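Report on the structure given below.
On to chain A.
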Amino acid sequence: MFLSLLIGLPILSALVVLALPEGKIRIFSFASALLQFLFSLTAFFNFDKTTSALQFVEHHQWIPTFGISYFVGLDGISLWLVILTTFFLPVVVLASWNSISTRVRLFHISLFLLQSFMLGTFLVIDAILFYVFFEASLIPMYMLIGIWGGPRRIYATLKFFVYTMTGSLLMLVSIITLMFMTNAQLGAMSASILDFYKLQIPFVANEFFNTQTLMFLAFSFAFAIKVPMFPVHTWLPDAHVEAPTPGSVVLAAIMLKMGTYGFVRFVIPIFAEAAHYWSWACMLLGAIGIVYGALVAMVQPDYKKLVAYSSVSHMGYVMFGLFALNSYGTTGALYQMLNHGISTGALFLLVGFLYERTHSREIKKYGGLASAMPIYTIIFMIVTYSAIAVPGTNGFIGEFFILMGGFIKNKTLGAIAIFGVIFGACYMLWMFKNIFFGPAGELVKGTEEGKFNSVLKDLSPREMVVMVPLVVIILWMGIFPNSLLKWSQASLEHLTNNPFNYQLSVAGENSAPAVASLPTTETLEK
Partner candidate 1 sequence: MGVYIQDLALTIPMAILFVFSLVPVFTKVFKGNLEAKPAMTFVTALAAVAITGLAVASRSTLDVVFAFDNSITYGPMLKLATSMLILITMMTLLLSYKHPAIPRSQYSEHVFLLLSTVIGMMTLMYANDLILVFVGIELLSLPLYVLIGIGGNNVLPKEASFKYFILGSFASAFLLLGVAFIYGAAQTTDIQMIVEKAMDMDQSFLTIGVLIFVIGLFFKAGLVPFHAWMPDVYHGSPTPLTAFMTTAVKLVVFIFLLQFLPVLKLIHSDALLIGFQWIAILTMFFGNLIAIKQTNLKRMLIYSSVAHAGYLFLGIIAGYLDLDGLATQGILYYLLTYIFMTLGAFAVVCLYEKTADQEVTLDNLKGLAKAHPGTAFCLAVFLFSLAGVPPMGGFVAKVFLFSSVIAAQQFWLVTWAVLSAAISVFYYLRPIVYMYMREQEVPDDFHQNESVSTLATIYFCAIMVILLGVMAQPFLSKIVKVL
Partner candidate 2 sequence: MPNIMNSIALNHFIILASILFCIGMLGVLIRKNVVVMLMSIELMLNAVNLIFVAFSRYYGDASGQVIVFFVMAIAAAEAAIGLAIIMAVFRKFRGVEIKLFENLKG
Partner candidate 3 sequence: MLELFPLTFYAISAAMILSALGVILMASPIFSALCLAATMTLLAAMFFMLEAYFVAAIQLTVYAGAVVVLFVIVLMIFDLKKEKQSFSGNWAINIAKIGISVASFLILAVPLGYVLARANPGWLQDRAPVSKDLALSLFGKYLFTFEIVGALLLVVLIGSVTLAKSKGGTHAEHHE
C-alpha cells in the first residue's frame, strides 16, 4: 500500500483542495505536501539496501487482456528520485506563496496532480502505465506554464507539449511491439518491464534498420526530448523562461529526470546491445550538450534563460555518464540527477525570488546586488558553487564520476566533455559577477532611489525556510555522498554488472526468472 499511497495522496489532496475555501488552500497544501514528504521518508525504514530487487511491490491486474497491470515497485534507482519529488512539493508550495495570486485553487490542484503523475512515472514497472504517467504529467505542467507563465507562455507551452508528446509517440509503438514480443517469446502478453528484460530482441551490429536499433531509437528519442539532449533541447529554454517559478522548479528539478530515468530503466537494460553499440553516439551528444549548453548559456542576456541553458549542460552530463555504461558513469549520473534537481531547482527559486522583487530578468540591469541583499547573495553563491561542481558541494561528486566514467569509456569524448567544467564556471560566475558585483546597477540604484516599483529586501523568513534546507542538502550531499549512495549501490551495481542479461526480481519472490539465462552474448556476436 505504501507506494499506492504515495501516488494516491496527492490526488486525494487535490480533491480536498477542490472543496476547501479559498483562504485555506495554501495552508492545507503546504501541510499536506510536508506530510507526504515525511511519509515518503518512511521508505527508509523498510528499504532493504542490500538487494537490487524491487521492493514494496504491488501488482494488480489492470488490463489483463493485454497483460497490462498496475505494477509498482521501488528500487535503489527510483528511491532517491521519489524522495526528490516529494521533497520539492512543499518547497514549491511555499515558494509560490506570494508569487501565485490568481486561480490559487487550480494551481494547487495542478501541482498535486503533477506530483502524483511524476511519482507514478518513477514507481511503475509496467511500461504502458509508465507511458500513461509520463504523458499525463504533461497536462498539469502545461497548465502551470500556460496559465501562470510569462508573456509568451502560450507559445512556450505549446512548444513544450507538442515537442514532448511527439517524441514519445513512437515510444508507444515500440512498447506495444515489445508487448507482442513477450507474447511470442514468453508465452503471454505482458507490459511489465521485468518481462521486457527477458526478451531477446534481434540486433544486428553495423546495420541500421534492425528491430532493436529502431526501438532503441524510438525510446531514446522520446527520452532525449524530455532530458533534453542536444539537438532537441530548444523547447526547454522557452518553457523555462515563460514558466512561473514553481513550474520552472518542478520542470527542472523533477520532470527532466523522467527522461534520464527512462534511459536507466528502459533503454539501457532492454536494448543492451544497441545501447552498447550506440553508446558513443549518445555520449557524443551528451558531450556536445555539455559544451554547447554551457557556451550558449554564456551569452544569454536573460538570467532565467541562462539557468535554463545550464540545465541543458547539466543534463548533458547525466547522459554522458549514463552511456559510459560503467559503474562510475552510471552512479555519477544518478547522483547528478539529484544534484541537478537540487541545485537547478534552487537556482530557479532564487531567480524567481529576485524576479518577484524587480520584475526584470536582464542581467545587464543588475550589478552590485551583493550589498543590497547579502544573505541572498551568500545562498546564491553556494548554489552557484554547486552548479559549477566545486568540491564540497553535491555537484562535484556527480560531475567527477561522470567525467571519470566517460573518460574511462572513451578518452576523446572525455576530453571534450571536460570543457564543460571550464565553460560551466564561465557562465555561472560571469552571471554572478554581473548581478552581484561591480558598482550598483540600474536596478539597484533605481530601487534605492525609489524609482521602480520594487523593493530590494533581503530574503524573507519564508524564503529562508525554502532555501536553507536546499543549501544544507547541497553541502550534505557534497560531504557525505555515501549516505545517499549506499541506498542505491546494490541496484546500480546490478545494472552495470549485468549489461547483457539484466534481470530484475521482486523482493520476497524467490522465483527464478522465467527465462533464466538467455544466451544474450550470442546475438552480439552475430
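To be clear about the criterion, a residue touches a chain if its C-beta (ideal position, glycine included) is under 8 Å from a C-beta of that chain, and two chains touch if they have at least 3 such contacts; residues count from 1.
Selection rule, in plain terms: all candidates are chains of the complex that A comes from, given by their letters.
For clarity, every value in this text was computed on a predicted model and none was experimentally measured.
Although all of 1, 2 or 3 belong to the complex, chain A touches just one of them, candidate 1.
By the touch criterion stated above, chain A contacts candidate 1 in their complex at residues 61-66, 103, 106, 128, 131-133, 135-136, 138-139, 142-143, 146-147, 153-154, 157-158, 161-162, 165-166, 169-170, 172-173, 176-177, 179-180.
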